[in-house]
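The structure under discussion appears below in the form of structure tokens.
With one protein chain withheld, the remaining protein chains of the complex are depicted in position.
Chain nomenclature is as follows: A, B and C, assigned in order of appearance, with residue numbering initiated at 1 for each chain independently.
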Amino acid sequence: MKKNLKARITTNHEIAPGIYEMIILSKELSLEGFPGKFVNLYLEDGKHLLPRPISICEINAKEQVLRLIYAVLGKGTKKLSMMKENQEIHVLGPLGNGFTVEKGTGKNIVIGGGVGVPPLLELVKQLEGATDVYLGFRCNPFLVEDFKKYADNVYLATEDGSEGHKGNVLELLKLQNQEGDMIYSCGPKPMLKAVSEWAKNHNIDAELSLEERMACGIGACLVCTCKAAETGDEDWEYKRVCKDGPVFSRDEVMWE
Amino acid sequence: MKKNLKARITTNHEIAPGIYEMIILSKELSLEGFPGKFVNLYLEDGKHLLPRPISICEINAKEQVLRLIYAVLGKGTKKLSMMKENQEIHVLGPLGNGFTVEKGTGKNIVIGGGVGVPPLLELVKQLEGATDVYLGFRCNPFLVEDFKKYADNVYLATEDGSEGHKGNVLELLKLQNQEGDMIYSCGPKPMLKAVSEWAKNHNIDAELSLEERMACGIGACLVCTCKAAETGDEDWEYKRVCKDGPVFSRDEVMWE
Amino acid sequence: MMRPSLKVNIGGIELENPIMTASGTFGSGKEYGDFVDLNRLGAVVVKGVSSVAWKGNPTPRVAETHGGMLNSVGLQNPGVEEFIKKDIPFLRGYDTKIIVNIAGKTVEEYCAVAERLSKEDVDMIELNISCPNVKEGGVSFGTNRDMAEYVTREVKKYTKQPLIVKLSPNVTDIVEIAKAAVDGGADALSLINTLTGMAIDIHKRKPILANVVGGLSGPAIKPVAVRMVYQVAQAVKVPIIGMGGIMTGEDAVEFMLAGATAVAVGTANFMNPTATTDILEGIEKYMSQYKIKDIKEIQGSLMI
Partner (left out) sequence: MMRPSLKVNIGGIELENPIMTASGTFGSGKEYGDFVDLNRLGAVVVKGVSSVAWKGNPTPRVAETHGGMLNSVGLQNPGVEEFIKKDIPFLRGYDTKIIVNIAGKTVEEYCAVAERLSKEDVDMIELNISCPNVKEGGVSFGTNRDMAEYVTREVKKYTKQPLIVKLSPNVTDIVEIAKAAVDGGADALSLINTLTGMAIDIHKRKPILANVVGGLSGPAIKPVAVRMVYQVAQAVKVPIIGMGGIMTGEDAVEFMLAGATAVAVGTANFMNPTATTDILEGIEKYMSQYKIKDIKEIQGSLMI
């Protein structure tokens, strides 16, 4: 059940250039949290009315906290980054459908790019099968050590070559001749499109987590749609990223 | 010279029900401060764009602070009251013309009502002549002890009779058969109008401090006008409370 | 003490209270049902419905602006048959009125939806002649006096329920259009729909909305909405449903003082899913503060 509440911020600090970690305390949210789901954060400043959707990076039900990792991109995330510990924040969530963890009993390939990396951490923690993780960054990787705790292998790519493979994750994936039964991925659209094609070519099932600008976050306003089609169906329709997604199966998403 | 700056709040707390004292630290403002002048306080929250004009209650040039006393009336003053010590606040000031302290060398009558009381404190401190002060409140008087420090006599009236004379200051003034050479007054319009008439009847010079809704605060936008006429002149014009006032001489103001 | 009455009457239909949802912001209520008790709403006004399914516009469909937002959904909807099958049974499970917002690209399409719904168990029809997000029809009906009257008159022939006409604020003279709709047979008026606006991403040098322009809603537009409600209330006798930036009970009271009989809550839902019932409670608080026993004492009681 979705919650509309005020949660206390216990941590909010920079963990990599422009990347922040926010930990919020809420029993309800920690109980309802699920990998791939997200929360709406509200700025409540009179100027920025719309929520900022941020994925759940980690859940600790025992400590009753959610860990969120976000990039400072525009005015809203800038404001988020200036919020202080012990402040309360208006949160709506968990929202969306999340990944199908049950599909991950075989060999899993998890592919993340940039700010698409954080939502995959809780997933990797919960996946039963063997899991190889591919993480791509422009520069300044983050969360890599966290993934190493739970994954079988973690492969790293940076565009500037500062750490790991110089280039993108797709190249790395091909270099490794990676094999597997199930793919989970989150990241920028071009990356997801490439992952989707690679998965199709290798006949591997895949789940992709998309992003879109949102308003309600719960499926009522229809602003956050993406083009989707039932498998093999040419007659596409606009589906709601916030409610039907953010996680879609490989064949559902129609790329432009 | 007017200043546009950020000042540090050193104190901000309730001193009577719904009445707050805010002390702000600023060398520039404390040097330029003058009785009857005011400052614009900005909320900078994206929702409330217009400044809140608040009079200077006391100036301490040595400690480089201004004391402001304000009532929580609407949304903006509510927000002001929630500002914390050590926070910075955007201030523009000192604004307006202030009282003519030089006229106060004889016997002064100072009359304040409600939130019109605070701006008179620094005036009374600076007046050279003997000064009798009349303060009127609905209930819950404030600043009375401060005035006692500097005035020859302080007369108090409350509408609910909880302290001092039960009724308004005008009655008290008449009861005392108050005499004097110069009147200074600030308070609600009906009170100022009555003071003005009493002054005219007794042929005493008077300066009255008015209030009006403002935008620029510096005389450029013409939203804050009041009807004013040169002495004896029927051909009135709209004068700017923020720049030509807030202090006007008795004969200038045309009452509705 | 007697509980104050919040009942209002629109086109002969009595609503428990004046709180409605603004079309397009509340779906058909299902999603918000997780947060608010739909029984407490005066009426649920559903997302615009057309005779056949409409896909709507490409994304991005939303842009944030100072104190407001732009949307360019473009009336995506599954068509009237889907709506009848899925949403009416759901909403009939609650003790609230159902108002169906209808859309069309031609007068015939509007009439077709109205006729189809006339046989269904819905309480009122809201004719949207003001959506700025569809190229044909839609807004051109709402910005032309004669077209507004004509489309109202035609649709009125096909609907059995009271007909509300929803007006566009993007006009020189809102009173003229309001009178035209009343002349055409409108039983009530809804105003305002969104103001046409635009936002640009200066870094990409591109409009934020794929559709370039969109409809501005939220508190930013409230002063325009209050003004239009006030002007129209002076000129027509039918009830007005006021909307545009209502975020609090105080905002709702402002619209009723200006002349609205009921109010609709739109963008506020996105910031707070319990906005509708919070606003209802705000109105109740205002009424108890001023010892107002019947909400009708507020409506149009502005002193000029």
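What to note about this one:
Heads up, the rule we're going with is that a contact is a pair of C-beta atoms (placed from the backbone, for glycine too) under 8 Å apart; a residue touches a chain by one contact, two chains touch by 3 or more.
This is a predicted model, so every value here is computed, not measured.
Screening C:216, C:262, C:279 or C:295 for touch with the missing chain picks out C:216.
When the missing chain is restored to the complex, the residue among C:10, C:70 or C:186 that touches it is C:70.
Of the listed residues B:8, B:27, B:47 or B:107, the one in contact with the hidden chain in the full complex is B:47.
By the touch rule set out above, chain B reaches the unshown chain at residues 1-2, 4, 42, 44, 46-51, 76, 90, 92, 212-226, 237-238, 243.
Listed by residue number, the positions of chain C touching the unshown chain are 63, 65-68, 70, 143, 170-173, 195-200, 202, 204-207, 212-213, 216, 219-224, 226-227, 230, 245, 247, 250, 253-254, 257-258, 286, 301-304. For chain A, the residues touching the absent chain in the complete assembly are 46-47.
Heads up, the rule we're going with is that only the chains that are shown with their structure count from here on.
Contacts between chains leave no pair untouched here, as each chain touches all the others.
Chain B and chain C have Cα centroids separated by 46 Å. If you average the Cα atoms of chain A and of chain C, the two centres end up 35 Å apart. Shown for chain A are the residues in touch with two or more other chains, namely 46-48. With touch defined as above, residues shared between interfaces to two or more other chains in chain C number as follows: 66-67, 219.
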